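Input: one structure, supplied below.
And now, subunit A:
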Amino acid sequence: MSMIDTLSHTAGARRELIAFRIGDQEFCVDIMQVREIRGWTACTPLPRTPSYMKGVINLRGAVLPIVDLGARLGLATTEPTARHVIMVVSVGGRTLGLLVEAVSDIINMSDDMVQPTPDVACDQVKTFVKGLFAIDGRMVSLISLDRVLPETEAEAA
Partner candidate 1 sequence: MSKTVLTIDDSRTMREMLNHALVQAGYTVIQAVDGIEGLEVLKANGADVVITDINMPRLDGFGVIEGVRANPDHRATPILVLTTESDAAKKERARAAGATGWIVKPFNPVKLVEAVRRVAA
Partner candidate 2 sequence: MDPFESIKQTFFQECDELLTDAEQGLLAMEAGDADGETINAVFRAVHSVKGGAGAFGLEDLIRFAHVFETVMDDLRSGKMELTDEVAKTLLRAIDVLADHVAAARDGGAVDEGRSAPILSEMKALIGGEGLDDDDLGGDEDFGFVPMTVAIEGDDAPAFDPPALDESPAAFEPMADLAAEPASGARVWRIGFAPKSEMYAKANESGLVLRELARLGEMDVKLDADALPPLDQLSAETAYLHWTVLLTTEADEATIREVFEFVEDDCVLTIEPADGQASPPPPSSDLSDDALAAASADAPLDIAALLARVAGEAPTSEAAREPASAPEPPADLDVAALIAKAQAPIAPAAPKVEAAPVAKAAPPAGSSQAITPTATIRVDLDRVDRLINAVGELVIQQAMLSQQVMESGLARSSNVALGLEDLELLTREIQDSVMAIRAQPVKSVFQRMPRLAREVADMTGKRVKLVMEGEGTEVDKTVIERLTDPITHMLRNAIDHGLEDPEGRIAAGKPAEGVVRLRALHRGGRIVIELQDDGRGINRPRVRGIAVERGLISEDAVLSDEEIDNLIFQPGFSTAETISDISGRGVGMDVVRRSIQGLGGRITISSEPGKGSKFTMSLPLTLAVLDGMVVTAAEQTLVAPLSAIIESLTPRAEDVHFVGGKDAVIRIRETFVPLIDVGVALGFRETALPPGQGVAVLVESEGGGKAALLVEAIQGQRQVVIKSLEANYQQIDGIAAATILGDGRVALILDVDALVTTQHRRKPAPRAEKRMAG
């Protein structure tokens, strides 16, 4: 994390990103945050949780919450199939799984390629999208994972 912070302060610093698809859109997160990528397995649903919380799975003995990232970003709810994947990411000391359609690319880019999110984007997108950049004619959104889990009462207070 601290390394990423350091990088983000340096214009033009290079970093590696993992790009993935949800529907027809492409997103990416910093590769430093990604622990592993695994195939979809059935979740145990959690009661009284927002619909983007798919539930929890057993990741080598740890209870791993799974977030439907598409639903979280305000896109369509994902109906997972065996072809979907879970990106295991580390966010603020917690480990969680992100349900996405497929991992598409590993992108090597520099920070000065990132453009701020335009104002036209809706609030929900702006919460998670840190910026946009173009690569090979595609538009990719850089995602911030800090607020991907629902806020707890304690955190909100």
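Selection rule, in plain terms: all candidates are chains of the complex that A comes from, given by their letters.
Note that contacts are C-beta pairs under 8 Å (C-beta built on N, C-alpha and C of every residue); 3 or more make two chains touch, one makes a residue touch a chain; residues count from 1.
Small disclaimer: the values here were computed from a predicted structure and weren't measured.
K.L.:
Using the contact rule from the top, which of the candidates 1 or 2 touches subunit A in this complex?
P.N.:
It is candidate 2 that touches subunit A.
K.L.:
Sort out for me which residues of subunit A touch candidate 2 in the complex.
P.N.:
Per the touch definition, subunit A meets candidate 2 at residues 42, 44-52, 55-58, 60-65, 72, 94-96, 124, 127-128, 147, 149-152, 156.
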